[in-house]
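Taking it in order: structure first as structure tokens, then the write-up.
A protein chain is absent from this complex, but the other protein chains hold their places.
Let's turn to subunit A:
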Amino acid sequence: MALMKVKFDLKKRVKLAQGLWLMYWFAVMAGVLVFSMGLFFKIELRKRSEMMDNNESHFVPNLLILMGVLACGINAFGGKICYDSLDPTKFSKWKSVLKPFLVACLIFNVLLFITAFLCFSLRLALQFTLAEGLRNSMKYYKDTDTPGRCFMKKTLDMMQMEFRCCGNENYRDWFEIQWVSNRYLDFSAKEVKDRIHSNVDGQYLMDGVPFSCCNPSSPRPCIQYQVTNNSAHYSYDHHTEELNIWKRGCRDAMVSYYGGLMNTIGALVLLVTALEVGVMVGLQYVNTSLTTLVNPEDPESESEGWLLEKSVKETFTDIMEKMKAMGKGNQVEEGGEAQAVATVS
């Protein structure tokens, strides 16, 4: 009733062990790949942590780094076991370790699968972080004289030019904040005083955007001030003008950038998980084929290998019973002790 039983002779066993050893080396390299991807993603997040208010969660890249290191270690160990399995004397010292090792591999694969799933779902969390972070960054755009925030203007300008975006959701976000510092406003001018009085917070709001919102592909020189005022510019209609400034919001742009990155990393981690499951199955076959030799003294005899000793259902019920027995074992001991204590006294 064993699951997926396969007959093995010496030649087949040797071939399996050699092939598996090679696959384990590929798996080690895959582990290094996962580690480096985690590192790369961590660096990318840190590069733009100012946009996210230094609030972003580094959980996923840290998990990827940990998984990469674990994968390297586990696969190197598995490769050593495979290499030794060709020699019966060397293999005998690993026999006792093999079963717990396989269980550990199984748990590791499950964790790897969960990591891949987390990668795909990071997008949503990032959206909220970015929305909050960008709003605050735009608020501090004008504070180039405040220590700690004096580079916010430069960072925001570079980001808008690099990602080809303007504002948080779109360019109108710039209309709602004061992005011109008071140091450069002439408070004696009537126009300035009017604007400041015209809103509750006393902020200098205007329908203008910074120069980094300008689109170089526009056929005409950039219109960044009085964007909504058609009469201020010749032959201009701000409803139909599409190429003047970037229409996309920076939150969308960055979410799609990071989302694309995470999708790629998640797909690669899934492939690595598949590889790990493959080598685990191979190791199980190596283990069972070497423990069921027809003639234990003769290394060249035939043997059988399987995935599970009994069918899936039976294995499952076995495990449940074992766990119940372990639990009952504790209870019986307690009862026995109480009795023993009672009889003594």
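Rule of thumb we're sticking to: a residue touches a chain if its C-beta (ideal position, glycine included) is under 8 Å from a C-beta of that chain, and two chains touch if they have at least 3 such contacts; residues count from 1.
Definition applied: contacts and distances are computed from a predicted model.
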Identity of the absent chain, which is to be given by its UniProt protein name, from "RecA family profile 1 domain-containing protein", "NEDD8-activating enzyme E1 catalytic subunit", "Large ribosomal subunit protein eL14 domain-containing protein" or "Photoreceptor outer segment membrane glycoprotein 2": "Photoreceptor outer segment membrane glycoprotein 2"
Chain not shown: contacting residue from A:Val6, A:Leu66, A:Val180 or A:Leu308: A:Val180
Per the touch definition above, residue among A:Gly78, A:Pro210 or A:Gly282 touching the missing chain: A:Pro210
Where the unshown chain meets subunit A, residue by residue: 144-145, 150, 153-154, 157-158, 161, 179-181, 183-186, 189, 210-212, 214, 216-222, 224, 233-235
